[in-house]
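Once you've had a glance at the structure underneath, I'll fire off some questions.
Excluded from the complex is one protein chain; the other protein chains are retained at their positions.
And now, chain A:
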Amino acid sequence: MELVQMQKSLQDYTKSLFLDGVLDSQFLQLQQLQDESNPDFVSQVVTLFFQDSDRILNDLSLSLDQQVVDFKKVDPHVHQLKGSSSSIGAQRVKNACVVFRSFCEQQNVEGCHRCLQQVKKEYYLVKNRLETLFKLEQQIVASGGMIPAMELGF
């Protein structure tokens, strides 16, 4: 594929993530922090987010599987995931966490289980999309091209 085509694909793909609400403007903020001195900043932060989130989701699954659910343990995990997803612009994950927290507050175990499933679903979705995005970027760079700046016309 030609470089120009790849760059266009990347732009379209990125745009679709915003239009679908998978990412929000905070992701653009992260991109602003990337430059020649920190060319991999976004992927580095996002990778940390993935590692962090994998751990949190694991802890959440364990906590919710207990005979007696300790919401004092569950809620902080969800809060943390909400915070980190918000910081990278993973909007749907964040929103799912907000709902999750309200069920925690109600101490609704069934509701929390459903929320966990929803959070996981959104998380795997954004993970998948971002991994694809980074692959597209790598292909462009490998072909000697530059990553096009994000058009903000939407």
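Quick notes on this one:
Quick note on the criterion: a residue touches a chain if its C-beta (ideal position, glycine included) is under 8 Å from a C-beta of that chain, and two chains touch if they have at least 3 such contacts; residues count from 1.
By definition in this document, contacts and distances are computed from a predicted model.
Going by its UniProt record, the hidden chain of the complex is named "Response regulatory domain-containing protein" among "phenylalanine--tRNA ligase", "Response regulatory domain-containing protein", "Large ribosomal subunit protein uL13c" or "NADH dehydrogenase [ubiquinone] 1 beta subcomplex subunit 4". For the chain left out of this panel, the touching residue among A:S16, A:Q29, A:S61 or A:Q117 is A:Q29. Residues of chain A in touch with the missing chain: 26, 29-30, 32-33, 38, 41, 44-45, 48-49, 52, 75-77, 79-80, 82-84, 86-89, 98, 101-102, 105.
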